[in-house]
Structure formats: structure tokens, C-alpha cells
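Here the structure is laid out as C-alpha cells; the discussion comes afterwards.
In this view, the complex is presented without one of its protein chains, the others remaining in place.
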Amino acid sequence: MSDPALVCSSVGVRYGSVDALVSVDLEAAPGELVAVLGPSGSGKTSLLHAIAGFVPLSSGSIEIGGHRVADPTGSTAPEHRDVGVVFQHHALWPHLTAAETVAFPLHRSATAADIEAEVSELLGRLGVEHLADRLPVELSGGEQQRVSLARALARHPGLFLFDEPTAHLDAPLRTGLLEEIDRQRGREQAAGIYATHDAGEALALADRVLVLRAGRAVQVGPPIEIYEQPVDVWAAELTGPASVLDVELTPTAPGRARLALGPAERDIECTGGAGSVPLIRPEWASLGGPFSATVEYVSYRGARTEYRLMTGAGTVVVGEDGPPRLAPGDDTGWDVHRAHRVNRR
Amino acid sequence: MIKPARAGALLLVVAIAATACSGGGDATLTIYTSVTQATVDAVVAGFEEANPDVRVEVFRAPTGEVTARIETERRTGSLDADVIWLTDPLSMYRYQADDLLATWDPDGADTVPADARTDSFWGTRVLHLVIVTREGNPDGIEAWRDLVDSSLSVALPDPRFAGSAFAALGYFGLEPGFGLEFYEELRASGAVQVSSPGDVVTGVAEGRYHAGLTLEFSARVAADKGSPIETVWPAPAAIAVTSPIAVFDGAEPKDGARGFVDHVLSSTGQAAIGSTGWTPAVTGIDGPLPPDGANIVYPDWRSVFERQDDLVAGYAAVFDD
Partner (left out) sequence: MVLLAGLLGYPIGRLLIEAFADGPAELADTVFRDVVGTAAFSSVWTSAVAASLALGLGTALALLTERSDVRGGRLMRAGVVATLVVPPFVSAISWQATYAPFGLLDDLTGLSAPWLEGWAGVVVVIAVNVAPLAYLVVAAALRSSRIADLEWSARASGAGAGLTLRLITLPLVRPALAAGWLVGFAASLASFGVPVVLGTRAGVETLTTRVYRAVAFSAQPAAFREAVVMALLLALIALVAVMLTDRRYAAASDTVLGGPTSEGSRRLRTPRGAAVAAWGYLVVTTGLPFAGLVLRAITRAVGVSATPANWTLANFRQALDDRFWEALGRSAVLALGAALLAIVAAGLFVLVQRAAGRGWGAATLVMFAIPGTSIALAVSLGYGRWLANTAAIILVAYVAKLVALAHRPLAASVAGIHPDLIRAGRASGASARRVLQKLIAPLLRPALVAGGLLVFVFAIHELTMSSILHGPGNETLAVVVLDYQQIGDPTVTAALATVLALIVGTAALPFLWLRRSWEGRR
């Protein structure tokens, strides 16, 4: 079995007296893409900078491809780590053309002709070969990020680090670039760490997701687990709408529990164990059913419509395909088939 | 990153290099002078030709600035000058009294007229203080006294700035019939003070003033260029000032400094003075001479020197508001 592409053990980073990261563990297998998900200021960039070697560790250690590259006593220089970085603001050098930028990491490899060939191959792979002689100011945002990606690819590293590479792109460009990143990284058979505050990206792209809050890892797992079994309400809301009802669940069988609201009750599918109240995703509930509620707010999302219902135990958001069929103030019944147990907020 | 220490060292090296370039070697002769640039240049060129191993540095400025610099340097104990060459003899008497000047006997000292030399400084050229008027002298100005006339605007150079004006103050101050009262009367009739004799000539040429006290040299240069002015050799007499030169005690190189004075008094040096428009102190050398019949007075500078502080204070009382 080959070495993991990345092992972070109890990594801590301090800026002066501020803890940016506290005891973060993270492992990535070769070829695996791990998304680091968290709001701004949660420590995503600090983690990437620690892995890339831009900041020293105050505790813990980092291994890349089986080589210890950082611990509190020392650090391998960034240029000697087997990583390729794609930066949030592209970080293209304003005085270098696209071709010169991509050639920059290649300077050690062989002849000028080889470099030229490699550069045009890389730019071609990303569909920006025709922009080779342009300066960054002459490129659009999406083109800039493609050049930036080509620059990271040029090192053929064992580990890619992506620092919110799509944060400044418009939605249509974003999707295209995400696919590009996935395809290129897959082709290189390299691992990747992808920092983002966008849960949609994280869930769609990653093999596993690490959720960061205030410098601490609060949850690691496959995307489905992150979405369906969040550790708490905060983590749940990071990945999408979620309602928590102020009512105790009563376990009935392994993986099942009873939900009682007023006169009605239901035996439902139930995951989690730590807490006692139900967290409900909109698609786990439906309109019509034994529970009664009043429609408070309706928001039409195109393919779906979300209804916020006032129940006796707080509000619950119910999602349904199709256009709205109820208006605020209507009374309605509703139902739920599944819940995830969490602690009260 | 550039190491701060390395950059600091670079800074130091450049500064030292700049210092080195600016001179200060042993064979450098430093001359402080108020003599016109062209004259100094001509004399120095001749000297350097004869003494290729001596490098000459010249500080040329108006008399007031030269003497102030010497005072400042004396106070800080770093008198830089080896040779001093001034416009008026008064400051020289001060340096002589303070034992700053070397007493010696230059070659050709005896060719300088007796009343233009002492045992430590020697006259090099003769400046004449005259009246400059508009072309054709339309106001009929013939005598110093004619300048006291409230219908005329009259300009006088500042004695604290120009050595020649200082000399004029010395002469009038002690001369019976003039005295400081002469300046009081001038001031009362509306005379104004400007900086230099050149300013006086410029002002008259422009038509700003009717007349003024100036150096005959300045008036001649402007008239030769075409300025509409005229020189009047006034009654009772134009004032002669014998621009003196001296060597400071402790001058380095001593031979170079004395050699320079020898050169100035030699026929080559005197000819250079004559050819740049000044009357040589040594007679028989080619140069501009006063017209026949012009009265010229050689004031007794020693007596003036003894009274100079009173005169300067009295003048200031008249012309400073």
C-alpha cells in the first residue's frame, strides 16, 4: 500500500496570540479529493498555507507523500514540497504572459523546446492555448483561473491545494471550472485539498469533506454523511436548510423513533445518537399528513418550492417539487419520514 | 530579500566615494574670493599651467558671504581657506589684526603702489567707485553730492553684501564734508538700497532709477553690451579700492599658496586681470585706465578700519527700518 498523499496530525497554527488552527487532523489518500468546508475566518486558508509551507506550525506535524515536511521545529521550503497551489485571487504575476506563467515552474526541466512543448500542451488541455501571449489584465476571470490551474498542473504534484478557486467567478463559469479541476486532477492521479465556503461545491466535488469551525475540525466524512448526519445544527445549516423541532424523539427500534406532535404521532427512520431532538431536511418532509400547521412563508425555487410551516413545536421547512400550491396563512397538514437526532440549539 | 546590513554598507561606500571625489587632498589649494568669476578663472588657469601639481579649489561669493564663511569656520576651528582674495581692504585689516595672515615678502610686492600694500596683504587690481546715470546723463549729475536730490531716484549697493559698497561707506564715513550724514541725506531724499553694484547698473539701465553708486567695471560691461547708461567720474573724486590678496597662516601647501600670490602679482597674473576688464594694481600692465582728468582718491583704509564698527552700526541705523 502506498503512502497517503497527505497526513496532518494535530496541526496547530498561531498568529501572535490568535489560534488560527487547533489540533486539526486530516488525511488524504492518493487520488482522493478532500473538501475543507467552513465559513470565512474558519481557518481554511490557514490550513492550506500550513500544508503549502507558507506558515509555520505551532504544534502537530504534516507529511506529504510520506515525507515529514513540517512540525514546530522546522519546515521544508514551499518550493521543495510536492504541491501545486491554485489561489483564490488567481495570483497571476501581472508582468508575465500566460505562457511565461506556466513555464515558470518548469524551469528545471530540460531544454527550452521541451518547456515550450509542455506549456502549449498544458494550455491546450485547459483550452486557453490561444491566450498564451496575453498578460493577466488581458484575460477574463475564468481565463485567468484556467492559466492559474495550468501553472499548478505544470509541477505535476502529488497533492493539489485549491484555495476557493471559484469564489470570484460567475455561476456558469464556476461549473465549467469545477469540472475542469476534477478532470485534470483525476488525470494526474493526484490528491487534492479544496477549500471552499460553498457547500454545493464541496458536496459535489469531494470524496470526503472536512468541516471547520473557528479553527477546529468539527466533522469529517463522505459528502452524504456530512449532509444527512451533521454533528450539530450549525454544521447542518452549513450544507443547506434544516429545521429543528422542539420535541423529544422516543427510540422505538434501532434506526427508528417515534415523533409525537399534539394529537398525532409517527414512527420514522432516525439516524444519529448524541442528541434527542429531530433535525429535518426539507426533502424528508412533505405536505399533507397527520401533523397540522399554518403556512408562514412560501419561496419558489424554480424546480422546487419551499414552504415554511408554523407547527406547535416551532417552524419546519418542507420542500416539494413543482410550483407553489399554498399561500401564506393557509392551514395544512404535513408529514415526515425521516429525521436526524441532534442536540438542542 | 536584500539584507539591510548589506544595503547599509552600500550606502556607506557610496557616501565615502562621494566624499573622496569631492577632494580634500594635500596638494589642493583653496581660495576664498569675491573677485569676479571670469577674472578668477583666468588667473587660476595661468597659475595651474605653471604649477600642474597644485589643484585649485575656488569658493567665489559676494564679500559678505565670504567673510561670514570665514568667521563661521574660525569659530568651528576648521578654516578651510589657504588664500583670501577680496574686493576691499577693510576685512583684511581685521584678519591682520587677528594675526590670521602670514607675514612675508612676495616676489614683485614692491611693484604694487605703496598705499595699496602692507607686510601681509597686497593690492591686486584697482576698482573705481563711480556714478552710473542714464544714457547721456540727462540729469546732469557731476558730483557725489548731486545724488542728494529728492527729484531723482538713486540706488546704493548694500555694504554688508558687496565689498565695494563697504569701501564706499568707509570713505564717505570719514571724509570731511560727507560723513554718515551723507547717507542720512541720501536716505532722506529717497535713495534706496539694493544688493550689488550690478543691481544698481541693472536698475538704471531698465529706467527704474535715475542714477546710482556703482563699480565703474559693472557700468562699463553693461554699456559695452548696449545698455543705455553712462559712467560719470564724479567730483570731488572717484574712490579707488585696491582688491587685496593674502595668505592665511598655516596655509597648505604653503609654497603653493605663496606661489599663487606671487603669480597674481606677476606680469602674467596682472595681465590676466587687465584682460578681464580690471585695472591692474601694478602700473605698466595693459588694462582699462580711468579717463584723463578724472580725480581719484585712495582712502586711508587703516583709519577707516579703526572706525568701521561705528560706521556699520551708523549705516544700519540709517538704512534698516
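Chains: A and B, in written order; residue numbering restarts at 1 for each.
The rule we apply is simple: contacts are C-beta pairs under 8 Å (C-beta built on N, C-alpha and C of every residue); 3 or more make two chains touch, one makes a residue touch a chain.
As the structure is a computational prediction, the values presented were derived from the model and not from experiment.
Undergrad: May I ask which residue of B:D99, B:D119 or B:E206 touches the chain that does not appear here?
TA: If we include the chain that is not displayed, B:E206 is the one touching it.
Undergrad: Since one chain has been left out of the picture, which residues of chain B touch it in the full complex?
TA: 1-2, 4, 7-8, 10-11, 14-15, 18-19, 21-24, 30-32, 37-38, 41, 57-62, 64-65, 67-73, 75-76, 78, 80-81, 160-161, 194-202, 204-208, 218, 222, 225-229, 321
Undergrad: For chain A, which residues reach the chain that was dropped from this view?
TA: These residues of chain A touch the chain that is not shown: 49, 52-54, 77-81, 83-85, 87-89, 91-95, 104-105, 107-108, 137, 148, 151-152, 154-155, 161.
Convention: only the chains that are shown with their structure count from here on.
Undergrad: How big is the gap, in whole Å, between where the Cα atoms of chain A centre and where those of chain B centre?
TA: Spacing between the chain centres: roughly 88 Å.
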